[in-house]
Structure formats: C-alpha cells, structure tokens
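Below is one structure. I have some questions about it.
Here we show just some of the chains, and they stay where they sit in the whole.
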Amino acid sequence: MILMAMAFLSGAVAQPEVPVEQWKGKTILLIGAHPDDDAYSQGTLGMLHANGNEVFIAILTTGNVGTQDPKLSMVDLALIRKQEEQRALAAMGIPLDHYINLGYDDGMLEYENRKEVVSRLVRLIRRLRPDVIFSFDPGKGTQRWHKADHRASAYLTADAARAAMWPLLFQGQITMEGLQAHEVREYMLYDAAREDENTWVDITDFKEKKITAMSQYVSQWSSGWYDYQGPGLSEEEAAQVREKVSKRIRYREEKPVEGFRYYTGSPDGIGR
Amino acid sequence: MILMAMAFLSGAVAQPEVPVEQWKGKTILLIGAHPDDDAYSQGTLGMLHANGNEVFIAILTTGNVGTQDPKLSMVDLALIRKQEEQRALAAMGIPLDHYINLGYDDGMLEYENRKEVVSRLVRLIRRLRPDVIFSFDPGKGTQRWHKADHRASAYLTADAARAAMWPLLFQGQITMEGLQAHEVREYMLYDAAREDENTWVDITDFKEKKITAMSQYVSQWSSGWYDYQGPGLSEEEAAQVREKVSKRIRYREEKPVEGFRYYTGSPDGIGR
C-alpha cells in the first residue's frame, strides 16, 4: 500500500532535527510490556517532563508473574509492581495519572488476540495523540529478537502506530467514540541493537533521579526477587541495590546517556 | 464449580418481588448487538428512567452493515444509526451520555475474539455495577437460536455477567483499574421464547413515547432501507412508519406491554 506515497510524505532522518534535550510542548507516549520497561528511558522521560512535555507511560501487562518468591500470588505481585512503578515515576516527577496499564497477564501477551491488543493501542494513540512514541525497537531491516512479551510489545506497537493513521481502520473508535485518526511521525526506539542506535540523550541532570527510580523495583532487583518483604530495604541492601543500578547507567563521552534508534517518518517505515 | 453454593446463595424466583413498575434507585444496563435492539425494551427503560433509576444502553456493534441502500458506506451508516439511536433515547428521556457503543463491526461479532468481547463487557459491568441487566435471552434450559450478532450478544452477556463476579478473573481490571468484582442478580431477558416469558411490563404511559422512539430508525424501517434521504420523512411516510410501528406494540389484558423472562439469582443459573 501507498508504495509511492510514503517516500513522498516522509523522509528518513537519522537524528532528531531538534535535539531531544530541547524538546518542548510535545506529547510523549511510551509503550512497554512490563512495569519497569520504561527504565530504559527514565532519564529521558524525566527530562522531557521537566522541560514541559506531556509524558504518558502505557504498560501492557501487570507484571504479575515475574517472581521466584513462592509466597506471592499473581494479585500480590501485580499490586507490588504497580506501587513500584508509581514510586519510580514519582522519582522522575511524572504525574501518577499519566501511568496507564492495560491489564494483560504477564508472560502471556503472545497468546492474546493480536487484533485486540492492536485495537487497544490504536485507541490509546488516537486518544492521547502523541507526537512521539517510545517503544521497544521492532528492528531495523530485520525483525529484532526480543523475549516473549517484549516481542509483542515491539511489533504490535509498530502495527498499532500504522493502523492509527487510517480513518477507515477500527472505524468504530471514530464513529462511536469521537476519536480521530492520528499519525505519529517520531519514534524513540529503546532496547535497539547497539549498532542501530543513532541518538544518545544526555541525562546528566537526571542520573540520580533515574538511579532512585530504578531502585524502586525491589521485587525485581533485590532480595525481593526470592523473598519479598515489602518496599523497604535494610540500609545495607538499599545501598547495594543503588550501587548495582548505578552500574547499569551507560556513558558516552563521559556523560550518562540513554541510547535510542530515532526514526521519523510514516509509521510504515519504522523498521526500515 | 460451586455446584452446591449456588443453590445455597440464590433462589430461582419466577417474577420480580417488587413489580418492575415500582422499581426505584436501581442501576440498569441493557446490552444488545445493534443500535435498535433496545427497542424490545424501550417502554420499560423509559419508565425506569422516569421512576428514578439510572439506565444505561450498551450496544456491541455500530450497525454499519444493515442497509440495502447502495449509496451508504459503512461509516455513513454507523453515523446515521448513532443519530437514530440518540433520537430514540431522547424520545424516551434517557440522557445521551448513557449510550455506550463498543464499536464492533455489524455482522462480524461472531468472528471477534470471544475472550476480548467478554472482557470488555466484564469491565462495563464492574464499572457501572448494575443491579439489573437487560439482555437477549440466551435460552432457558436450551440454547435459544438467535441470528448471528444477537447470538453473540446473548451468550457473551451471560458469560460476562458470570465472569464479572469473580475477583480472580480478569484480574488486571481489579489490580490496575481500581474496579471491583460485581455480581448482578437480576436479569430482564428480552426476545425470549414466548413460552418462557414470565413478566410483562405495563408501558401504558410510555406507549406513545415508544412509538416515537421506534419511528426514529428511519434507515431500518422506512424507504431509508433502500434509499436513505436523511432522518426527515414526508408527512405521509412518517405517518405510515408510525402506523407500522404501532402495530408492533404487544398487548396483554388490553394493556400495552413488553414481555421478558425475568431471572434472579447467581448469573450461573441464567439459562436454567
């Protein structure tokens, strides 16, 4: 479809014309699979929020499976991870009502009906009308390998971004819910292959906040993985977690950064 | 499941203890397939609204297929039928924001993912927390034959009512969206087999309004079926439509009525 129109309408640009550090007044939507997948981007998101952009975080699953603690049920874990995610967003200064969770079961996203998941993401895109989508990278040229859930998140986000722009797709959202088709033309693709990254956001001013944010995922990251005892850690373990998290900060030219494959153009070309 | 608990908790009652005409302060949810399926119940709904109940109408499809007018597209028809439905509800005095449409394509409901449709109906039930559901009758003892779309509406509503009461089903709605499980214990089942009806609501005071409401479905009922020219009909045709509609009013002991199979008890027993 629109074989030729694409080239006419878009232009593959390797880097944002305006550096991410200078974005203002944009609406940003991150889509991920688990309530911590935004950690790839939390420095950037915190900065964007601080700079006057609207930042929304949409997570597909409740994360209700990821534990080795036999005491925790699916409901327990869902609630724990919601709180952890809320604490992380609070650390970045992002309002809690900007956190959206679509409620799917963790680990089973690949077995959900794809048309349904896409339909719900299309509704979200048409409702929030983001200027920029942050997503797992579906791949450049080839389909990037992601583990289950991440794979669904990456591919279905790309498909939803494409579907959202056509008024004749998912018509019911338009005729019944008062939404309009919406084309997103900027993408920040996280967890990309290192060789595909083209944009590194300087998060110097948000590094400490990011470390604080990431340290909230106690159930995923501390002794809470095997034996969850609540969000509070002993001073000693809290320091250990903070240290471990710190080691995960990436640097480039001695500055702390987050790396992305930036893509701008029609969503049809997101993987090109 | 809960083989025994059911009998313990519910009691199959053939007729509402309080006559429908005297209901007050209840929340009512009608679920149907097409934007005119509420016509089976419009007199009753209008009365319930007037008597101080909250009445919601949820329709699964946009009705975007039901025409033999070659000029109309799916989008055209969806919009026409939305307006017709709004006019019909207005005629009954029901607030327009109590009309919910789930946006599925007409004629294709049987091919949608059933888990998704049920999930969306469960969300609706948990959000509105109705005391009473109006639904196509799924059948008493046996599965009632309905045409496609109506069949899905009847069966999936019954399944959704059942699922909505279990806190451990569709957990994401509870852990992420702040909803609670909700058990609906009263059902007014329309389009039931005549021999299964047990409740006839006297709509004397709402008969004229019902005729007015039903006359709004110009695309379904007048020359609009073959050649739609807008909601306005010539005086002559409007009178014909009104007459045809009037003939469809049912009478019992000389009073205009709407007939239902009323069921009260656990949703598990809705078809018993």
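Each chain gets a letter, A and B, in the order it is written, and its residues are counted from 1.
Assume contacts are C-beta pairs under 8 Å (C-beta built on N, C-alpha and C of every residue); 3 or more make two chains touch, one makes a residue touch a chain.
This is a predicted model, so every value here is computed, not measured.
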| item | value |
| --- | --- |
| Size of the entire homomeric complex in copies, 2 being in place | 6 |
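As a convention for this text, only the chains that are shown with their structure count from here on.
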| item | value |
| --- | --- |
| For chain A placed onto chain B, the superposition rotation in degrees, Cα atoms, nearest 5 | 180 |
| Mean-CA-position distance for chain B and chain A (Å) | 39 |
| Footprint of chain A on chain B - complex, ascending | 61-62, 64, 74-75, 78-79, 82, 101-105, 113, 115-116, 168, 170-177 |
